[in-house]
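The complex appears here without one of its protein chains, the remainder shown in place.
Up next is subunit A:
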Amino acid sequence: MPKRTDIQHVLVIGSGPIVIGQAAEFDYSGTQACRVLRSEGLRVSLVNSNPATIMTDPEFADATYIEPVTPDFVEKVIAAERPDAILATLGGQTALNCAVALHERGVLEKYGVELIGADIDAIQRGEDRQKFKDIVRTIGAEVPRSRVCHDMDEVRSTVEELGLPVVIRPSFTMGGLGSGMAHTPEDLERLASTGLTESPVTEVLIEESVLGWKEYELELMRDKHDNVVVVCSIENVDAMGVHTGDSVTVAPTMTLTDREFQVMRDVGIAVLREVGVDTGGCNIQFAFNPADGRMVVIEMNPRVSRSSALASKATGFPIAKIAAKLAIGYTLDEIRNDITGETPAAFEPTLDYVVVKVPRFAFEKFPGADPTLTTTMKSVGEAMSFGRSFPEALGKAMRSIETKATGFWTLPDPEGATVESTLDSLRTPHEGRLYEVELALRLGATVEQVHEASGIDPWFIDQIALIGEVGAEVRDAPVLDGDLLRRAKRTGLSDRQIAALRPELAGEDGVRALRHRLGVRPVFKTVDTCAAEFAAKTPYHYSAYETDPAAVSEVAAQGDKPKVLILGSGPNRIGQGIEFDYSCVHAAIALREAGFEAVMVNCNPETVSTDYDTSDRLYFEPLSFEDVLEVVHAEQQSGTVAGVIVQLGGQTPLGLAQRLADAGVPVVGTPPEAIDLAEDRGAFGEVLTEAGLPAPKYGTATSFEGAKRIADEIGYPVLVRPSYVLGGRGMEIVYDEESLAGYIRRATEVTPEHPVLVDRFLDDAIEIDVDALFDGEDLYLGGVMEHIEEAGIHSGDSSCALPPITLGAQDLDAVRRSTEAIARGVGVRGLLNVQYALKDDVLYVLEANPRASRTVPFVSKATAVPLAKAAALVMTGSTIKDLRASGVLPAEGDGGRMPADSPVAVKEAVLPFHRFRTPEGHGVDSLLGPEMKSTGEVMGVDTSFGKAFAKSQSGAYGSLPTSGRVFVSVANRDKRSLVFPVKRLADLGFEILATSGTAEVLRRNGVACSVVRKHSEPDPGTGEPNIVDVILAGEVNMVINTPYGNSGPRVDGYEIRTAAVSRDIPCVTTVQGAAAAVHGIEALIRGDIGVRSLQDLQAALKATS
């Protein structure tokens, strides 16, 4: 049944910005889809607002619309492109919801567009909880007992029947947003009412608790000939009650007999058929009662999901790619299995290894947020690893995740821990729980006790006990001989863990030296979909230790092409996200084109870089020093390694640069010494002094006294932070001595090795971000971005505009001169990111990072120049002159000299505040500061700033309002600057609400407004609601609130902002943001915002430049 001939043009809908619950996996799946559809000769249009994605590179579609993924904008794209069909099943919940909305508005019908993959009925059967339950019952399977409720009365009567605890799940939300477990009537009231609000259809499901049951997932695919295969089975180590995105998960299932597994498979297939997903992938979750094997179906996603990405990487079966082929008419038996090259895709992968995924959290970014793991997903990223056993894969995953602890025993035990306290702690799911499993066992708890406390299956606990026993053997052995060392490595122990157990070995380096002397090295195996039944054509490798002397490595010898290793960025986290993967992928593409063999090393299953198609060879390995060194060794055994690129994957590989160079690994690009120079404030200060560049005054302190002395000297406010951080971790603006003392107290790790930096904070300065390329001779200024928020907001959280909207030619000249001086002074070869603050016409250098920055993809798209590709080529020996000659870079000019009529691109950050709650169920503060908190970004691009800003807001938060009520409450210092924008809003017809102080200023300036009582002001007896009540009641459409004083639960601003967050309305917290919002609102009201493809915009740019 070959390809359909009635489809010539497909519109692919992407998933928009990276948010918790919807991350890079949809870039991976969407990119695959675009590639497949184009290679089938179809025209592909794409809409996605996320510039950091590979899929929005102009090469991946015929027409790429970086526009908001909202029905309004997608309709404009449909009208402009007139596609035959829409593929929405590869863009997560966002794309699916958008498709449903387009259907409901009649847009699909109006333009005669067919939804391929899953039709509206199938989407609704899969997503509507009641319909889905009925379907499961129809095919004779069970679901947890439950009822759908639309108001609190229904909720209460349902719970009377089912009894507590119950699970609350709002309909049509993603990543389990708003769902949770109610143990008490109070929990029930709170969670159910929030859930009803979160659900776009005011609907929640109240469900019998299956807490503590075993949790499984199946990834299935179906073609239009009704062939169905199970691609992968996944078992959650954490029992039911923890969102699968927050669970440690394992593939394949470990603790099911074949009988149980086949029943699950039968039910999965029957559900898929009954729901009627015509073609493509779906994911179904199951729960098993460990006491009697009763199985219930939990839910299904009638689309490619986060787990599909995991399953694709875990098995080598590319679900999204095949889903795209199925959607245009192919059947599974007509599609080739890329890995074997000979057998068809109509089969079920079988694994001869174990895959473990560990989630990465960011609770430290959201003080006050409840770190308990529930059915609402809270993790921001994940790492996956391969091993030949669960212990080996778990050890690798634990060191891939890059938390402070890098495996058992690498951090001291919590003080005063006892068996009882540890078991007690295990009862509540939280981050890093497996460390407590090991600790409890070590303190004497039995497997059964740990199982009872944690709900984790005894098999997994016993495997951790095995790791503990091997660890004890290593610790206690009189001599660490080759046999024991090999066994320890086979059990997944890292050199660092062994060093922690054997202090006399002089650390990780000592262990490695001993290991190499004893000849204990890993073998590299292949992910081949078939457990070696067929020869693999695709080199997709992982390391493993074998004790069997017959074990062999499978890395084939290569030809004479020089090889370049690219180190990826590891798990996504706030501050190090998909942007870095973008740069790594571009490097791979550029190096392959330039005649190198590109070899990728990474451990993030969500990414395009870990697609086996991206590089010549993929090593799915932790980015720890030990593991990277072994990959380099394996590659050196099989050919010539020309260089290792550490500059593109963010801080993770950068942190390895010096040690790799010391170990004799050829690190290319900016040398490690230069990287160090830029990070070392003292040495970097000298570079600046020499070049005559001003920087804010600063000092380095190792104690409160030291910090106080510096602050007194340079004057408050000061910016304090630990040295060597990415994403502004632990950074704060401190206004007085008391807060400074508080900061130092909280930063418990201040030591001479880890000092605190104290900088003068430049109030009211304009922040400027620059990405540039330097080859030792010439500078190419990639782009100059002007932040919309003032300096002090982390650049990752700040919106910015390119070209800069208020900077003059003189300022840009100063930026260019300074950037070149820094590049030369530091010794950059490749990319450089510099942050400046412009205050009173003085350009201060805030910091310089000789690596790919978060803004590289944004700049590349806004200026139509592939910066990361150029950087990879500069690092491997090309000059900027060469690249200008070959057309990689423009022949003349650069991103610092944009034509006067070039479009304006605005980047806006997307923040995850609404996903977090305090343990009491309140929202967390949405205030921005020097510590980065955003998970992703969108780009808005148009002919003027106002339109571009409006698009960026629509893409990030849904739309700016065009009418209604705006609430204004600002700090005294901001009142003067806000009069004008607020007056404009009033003129545009908005009703203005304000607190008394702000209202007074507004009225004096002729702006009519009503006064609303602050949350903290007592009710004067009128019974009128305070502002928080008004916001929560949904009577406000936008909030402008700038902070006065410190963040904290007792401050009014906090209450106002969290209320805005929970109602999901725009909440502007800076003066500049308010001005930009007014621009955007004006543009929306004029109604002249159109859509334009990136190809079109870039062609225009190239023509004029």
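In this text, a contact is a pair of C-beta atoms (placed from the backbone, for glycine too) under 8 Å apart; a residue touches a chain by one contact, two chains touch by 3 or more; residues count from 1.
Please note the rule applied: contacts and distances are computed from a predicted model.
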{"item": "Protein name (UniProt record) of the chain left out of view, among \"Sugar ABC transporter permease\", \"Energy transducer TonB\", \"Carbamoyl phosphate synthase small chain\" or \"Peptidoglycan-associated lipoprotein\"", "value": "\"Carbamoyl phosphate synthase small chain\""}
{"item": "Residue among A:Ala346, A:Ala683 or A:Ile1085 that touches the chain left out of view", "value": "A:Ala346"}
{"item": "Which of A:Gly212, A:Pro290, A:Gly655 or A:Pro1025 contacts the chain that the document leaves out", "value": "A:Pro290"}
{"item": "Candidates A:Thr184, A:Thr418 or A:Thr547 - the one touching the absent chain", "value": "A:Thr547"}
{"item": "On subunit A, residues whose C-beta touches the chain left out of the figure", "value": "1, 225-227, 229-230, 252-259, 261-262, 265-266, 290-293, 331-333, 342-344, 346-354, 388-390, 447, 457-459, 462, 466, 487, 523, 525, 530-535, 546-552, 554"}
